[in-house]
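Okay, structure first, notes after.
Omission of a single protein chain aside, the complex is shown with its protein chains in their original locations.
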Amino acid sequence: MRKLSIRTPLLLAAFIAGAGWSAAATPLGDAVVIHAKEVIVRPGEVLEDVDVLVIDGVIRRVEAGIEVPEGARELSGAVVCAGMIDPWSVLGLQSTETTFTSPSPATRSADSFDPFGQEFQKKQALESGVTSVRVQAARRALVSGLSSVMSLAPTSDEDLVVQSEVALGASIGLTNPSSGGSTFTRGSDGSFAVIETGPTPMDPFERISQVDKIASLLDTGLSYRIAQNEHIHDLAEWNEAIAEKVKELEKDFKKAKKDRDKEIEEAKEKGKEFKEERYKEDKAPKAPKFDADKEIFARVANGETPLVIEVHRVAEIRNLLEATADFGRLRMVIAGGTEAAAFADELAERNIPVIVNPLTHGAGAFDEFDGHDPTLAGILAEAGVDVLIGTGGHATGATRDLSLMAALAAGGGMEEDDAFAAITSVPARIFNLTDRGTIEFGKQADLLILDGQPLSTTTTVKAVLVGGRVVVEPKE
Amino acid sequence: MIQMLQLALLLAAPVAGSDAVVVRADHLFLGHGEPIEEGVLVISDGKVVAVGAGVKAPEGAVVIEHEGWVTPGLFGAFTLDATGNERRDDTRPLMPEARIVHSLRPHTAALARNLRAGVTVVTINPDKGRPCSGASALLKTHGAEVVDTELQLCLDVSYGAVRADEHPTSLASLHELLDSALSVGAGSFGRAASGELPVFVCARDRQSIRAAASLAKAHGLRGALFGSYWAEELVDEVADSGLGVICDPVAVAANQRAMRSIRALVEGGVNIGFGLVTPANSPENMRVGAAMCVRAGLDPNVALAAMTGTAAEISGAGDHAGVLAAGRDADFVLWSGSPIELTSRLKEVWVDGQRVYGGDDE
Partner (left out) sequence: MITTLALLSLSLPVTADPAPGADRLVVFAERAFTAPGEVVTNAVITINDGKIVSVKRNSSAGSADLKAACVTAGLVDMGFRYSTNQNTVEQSSEITAAARIAPALDLHARVWERALRQGITSVAVFPVDRNVVGGQGAVLKTGGDPTLEARLVREDAFLRGAMGSLPSSGNRPSGSRPTNFYSRRPTTRMGVEWEWRKAFYDAWQEENRGDADRPGRAELLRALSGETPVFIQAWATQDIRTAVFFAEEMAAEGMGTMRLVIDAGAEAWREPNLLVRSNAAVCLPPLPAEGRTTENAFMSLDTAAKLHEAGIPVALSAHAGSGSGNTLAEQAIYARRGGLPFDAALAAVTTVPATLLGVSDRVGTIAAGQDGDLVLWNGDPFEFTTRPVGVVLNGTVLVGGDTDR
């Protein structure tokens, strides 16, 4: 398991422990200063006419009139905001990865991510302001495996994977797993296009039974964890008992040894086999057999890893909420939630965030329900649910249009600030990406320089910084 | 631009009936050109009486102040809504006298959905897939009111209209078939060739776009091509043909080519309209496509016109829909901002001078 990237606090610690703060005299690593008319530090919080200071990839200061360190790169722009995060994407995955229906839960989407593939689409996404994506392979499977957060502008293999095991994926009622898939078709000019072939709709009872399966998998995980904990407890007890017994035996050691030697000799004389005395404590308690999948479910049931579960219809959502009510530590996130408006209050109460794809579809669309409601995001947000906006894991190129989708959610009734939060701070918070999502001291400098508000159609992203590096150069 | 900007600077307030309504909006878009700041719309008896900046409100008129945008009702070019499964008759390759209006089922939820998305008028078309599938109709989504029973002659010159088991089985003979039908000029074909009846030509690949353009040029056709995706290399031919282009819907994740082709057409002087293409597409998606094109460099005012006045014009409905001007039906939409901005919300839809949707939570 890869370790969480904790570069930032380390760097900070080293920095503070080092030569001390001196803004002007000596250049302190790679420095960038951005002069901005408006900095959106947090959704809803805007500072005007300030500068942003970035050193060694970390945001140091956001205030007016920063003294520019020697050798620093200076940029300027109308609006500066945090790099966007697509919390529901398939960018970088091959179509075979997305349609695969029986992965092991312990697999990681990071391993499916092609660092060299889809160059153009990654570039387009980056140029439109998306700097990190959470990718989920095998979206249609009942349990998909662990999703990962990837950087769209890595310097090397080291920082390509931001977090490799960010959440377990699951889906309910999405499709009959044994049908559908993707195929390619050849256009009249010889070009190829990948198309998703339609799923056959599932029997409603089958869909609900999928909820039960998930619940029982969580149960299995919980039992596994309990068995592990009990084992630890038993092991401790056993060690205690052994210690006691040893102490006991040590008391009469000499006598016991003499007795034993005598018995051995007697047995030799008689030609009989000598049997060692057996104690109850000889047998160590057996640990539960390691099972990678159960381990994952244990982590999920225990709240160590969130569960992102794609579910759309009222019946399944209701069943899901009921079935998971007893898992007190479960951190669940609903993806899709097309008909979740009816459950807004309960979702808010139980702190279940929802990743919404605000696009509406025509008849015969890939997902067979037409309950898509443009007002969903707004209704959920108003009820107090944490709403994230993602491109829905359909098309790899959709990540490029993330900000338009957030705008669409705002047009459907969501507050614009909430819509912007849904693609920046909320995904960062929900998926424990503590070093990004807002512009704050100590966070990684994933920044966008725009010529207007981020959700506006006419806005252009002028420059993009990831980890303090300018990865999309400002055009003249 | 198709029509010059209409500036109605009246010295006196326009004459209007006692039911006159005046809408004053921060931005008023007439269906073409640039939006008017502080625009005024005067309505009476279901029609627009006057429109422009600085128009005075007649005595006794109800005045609505709208902080936001007013545009004509959106024009939905090409929809297969409200015709159930009876979208095309496959009896013969050429059926110019067939009229889709006879397959219309007026009480469809789809029309109401279109209205809620701001689309007040649509063209109902016979399905593509045959060299000539018949005539389209112009329909108001509110009340399914038929405005024109024979709006365009619908042709298809693309690969999709070629069958394996029936003449024509090749693109070349398909083009010849239409060429000779237009030359002979019987019935609807004759009216198309004389320019009286506009055409709607489906062209889903490059050969077909070229063929459509040359047919249009040879026979003096007017109207629109349907299909923008493959037009990028053929802008000159399309511009030369005199046809407009109803664009393929641009959806999220669309290939850059989709937006580039549309932009190339506009830069080449071709009039464009955005296709609604429901029910395969959702009506709300027209604005998303427009936004994506604007992001890719299309002029926002051209995009707005492509959802209203220009779309209507190239569909042959320019006299009936898509434009706010004196004498026209008072079909318009109140938005919280520009429709090109996806953050804008539809507030109210007015048809024939009456508010038919929205406004309840004001």
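Labels for the chains are A and B, by order of writing; each one numbers its residues from 1.
Please note the rule applied: contacts are C-beta pairs under 8 Å (C-beta built on N, C-alpha and C of every residue); 3 or more make two chains touch, one makes a residue touch a chain.
This structure is a prediction, so every number in the text was calculated from the model and none was measured.
Participant: With the full complex in mind, choose from B:S44, B:N114, B:S188 or B:Q207 the residue touching the hidden chain.
Facilitator: B:Q207
Participant: Check the options B:V55, B:C132 or B:V162 and report the residue that touches the missing chain.
Facilitator: B:V162
Participant: Please give every residue of chain B in contact with the chain that is not shown.
Facilitator: So the residues of chain B touching the unseen chain are 159, 162, 164-173, 175, 205-207, 211, 214, 233.
Here is the rule we go by: only the chains that are shown with their structure count from here on.
Participant: Please tell me the distance, in whole Å, between the geometric centres of chain A and chain B computed from their C-alpha atoms.
Facilitator: Once rounded, the distance between the two centres reads 44 Å.
Participant: What part of chain A is in contact with chain B in the complex they form?
Facilitator: 124, 187-189, 359-364, 372, 374, 391, 394-398, 400-401, 404-405, 407-408, 410-413, 416, 419, 455-458, 460
Participant: Can you list the chain B residues touching chain A in their complex?
Facilitator: So the residues of chain B touching chain A come out as 159, 204-207, 230, 251-256, 277-282, 284-285, 288, 291-292, 294-295, 300, 340-345.
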